[in-house]
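Notes for the one structure printed next.
Note that this complex is displayed minus one protein chain, with the remaining chains in position.
Per-chain residue numbering starts at 1, and chain names A and B are given in the order in which the chains are listed.
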């Protein structure tokens, strides 16, 4: 009987665990192992113990120390500004789309989903043309004299614009699916009680989609920590490396033209992973507690 | 009261129209740019409509069939993404059921440990991952694209979150009627999570479609590549985009299949309402 208690769940979660071990656990463990080595990606890694971590975290003279902390600071800036927008805007859209007898919802939804499908290089090119001082509209419209790509805070603004433009579709449809699961009876009885749209949103919609909401919060944050394509394409990390995020430094260390410095890159990645873990665990804990 | 609904309805319209317009203008600009010549792009700048509509960019993309068989790539992508998506939906629904509706010792600990591990940024993981694919003999085969993604935790996390919102009383009453776990999974839970499964399927399809580094590593034959990786071969190697119109054109061709899928799938993740009635959030 006891045996059976374990066997049945194993049938459900076991196949995935095997896949997980082969395709995620083993490579990840190897990545963590690499962070304790000196490695050029080709030869065998050479064990150096905590050297990489010491360099990154304590050697204040080192380029890698300043790269890590500058990259982390810029990544955090990106997370703080992008995540709330990536949650709130799609939520507002999903709620608006739920409105009774609204027409063309499929059309609105599709239009808002399209940007996320466009390859980042093409998207970056479109936005570069839009923000191009000579050819574009942004400067003409706003009458700004600055070149956005190389002037703060505009450099961050264009990175955020392209991120949000391309990034809301996923959360939007999660909220749509979530709100659809809410019983219509609830709304109807609330209406009979004379509840307005705002009150319905806060007392019915939000609590009903709390689990998907936790999910989007955690995953959007983790995704934002991994950002690199948008700054790389829009500003190339400038001006003065003020938009160079940690993932850009990590990738440069591991995969740029010179001999790869993959051990150090892995150590930075592990540290970034730890930051992501702590923050997501905190988010999950706080939101779950409030939701309960 | 009646008025209130009307006002809020117009507000909703206004909001959606404004947002959609802002979101769509760059897309239209991109599409239009793909119909413009390089000469016009560099001289005219931001114009919503081309002075001269040309299809040369598309002709250039489609006619280069030896080194860039774009139709073959599209087919490869459809094949890979479809199979991948079907398998993902099967794996995540079963696994999500296990982690949310079955009770076993260390269940949540196991789940969060796996989730935590999957949060580590994969940078050098490419090297061991390739080795594993090599050992399995999957280099240069679609398996290398289809299977590894099934291990991901993101969709399982989402499905688990949705399943937690379904009251346990449903399972219990089914159990009273003599149903086992497989019956409950198939007959009770699966219909209820259909919207989120469709969402996950869509994510998997899009994700598989947009993955461009991994296919470059695991494929050697140009003919077998999926379209996103293949299109990278059209861009030149110096970082200078020589042909803006062509880049736009190829990006637009690449999104058509996913867009069509989205258009049809969205009917299902919003039409599940009836199934859900009677369930309190």
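In the analysis below, a residue touches a chain if its C-beta (ideal position, glycine included) is under 8 Å from a C-beta of that chain, and two chains touch if they have at least 3 such contacts.
Note that contacts and distances are computed from a predicted model.
Asks: Among "non-specific serine/threonine protein kinase", "Cell shape-determining protein MreC", "Extracellular solute-binding protein" or "Succinate--CoA ligase [ADP-forming] subunit alpha", find the name that the UniProt record gives to the complex chain excluded from display.
Replies: "Extracellular solute-binding protein"
Asks: Taking the full complex into account, find the residue in B:8, B:38 or B:122 that is in contact with the omitted chain.
Replies: Missing-chain contact among the listed residues: B:38.
Asks: Looking at A:48, A:114 or A:173, which makes contact with the chain not pictured?
Replies: Final answer for the missing-chain contact: A:48.
Asks: Given the full complex, what residues of chain B touch the hidden partner chain?
Replies: Answer for chain B: residues 37-39, 41-43, 64, 66-68, 82-83, 86, 126-127, 130-131, 134, 139-143, 212-213, 216-217, 220-222, 224, 229, 232-238, 240, 242-243 touch the chain left out.
Asks: For chain A, which residues reach the chain that was dropped from this view?
Replies: Residues touching the hidden chain, for chain A, are 38-43, 46, 48, 55, 61-64, 128, 132-135, 147-151, 235, 237-241, 252, 255-261, 263-264.
Here is the rule we use: only the chains that are shown with their structure count from here on.
Asks: Could you work out how far the Cα centre of chain A sits from that of chain B, in whole Å?
Replies: Distance between chain centres, rounded to whole Å: 15 Å.
Asks: Which of the residues in chain A come into contact with chain B in the complex?
Replies: Its residues touching chain B are 5-6, 8-9, 12-13, 15-17, 19-20, 22-28, 30-32, 34, 39, 41, 89, 92-93, 96-97, 99-102, 105-119, 121-123, 125-127, 129-130, 132, 134-137, 165, 170, 173-174, 176-178, 180-186, 194, 196-197, 204, 207-212, 214-215, 218-219, 222, 225-226, 247, 250-251, 254, 262, 265-266, 269-270, 272-273, 276-277, 280-281.
Asks: Which residues of chain B touch chain A in their complex?
Replies: It is residues 1, 4-5, 8-9, 12-13, 15-16, 19-20, 23-24, 26-27, 29-30, 33, 41-42, 44-46, 91, 94-95, 97-99, 102, 104-105, 107, 110, 114, 116-125, 127-129, 132, 147-148, 150-154, 156-158, 161-162, 164-165, 181, 185, 192, 195-196, 198-199, 202-203, 206, 209-210, 212, 228, 231, 235, 241, 244, 247-248, 250-252, 254-255, 258-259, 262-263, 266-267, 269-270, 272-273, 276-281 of chain B that touch chain A.
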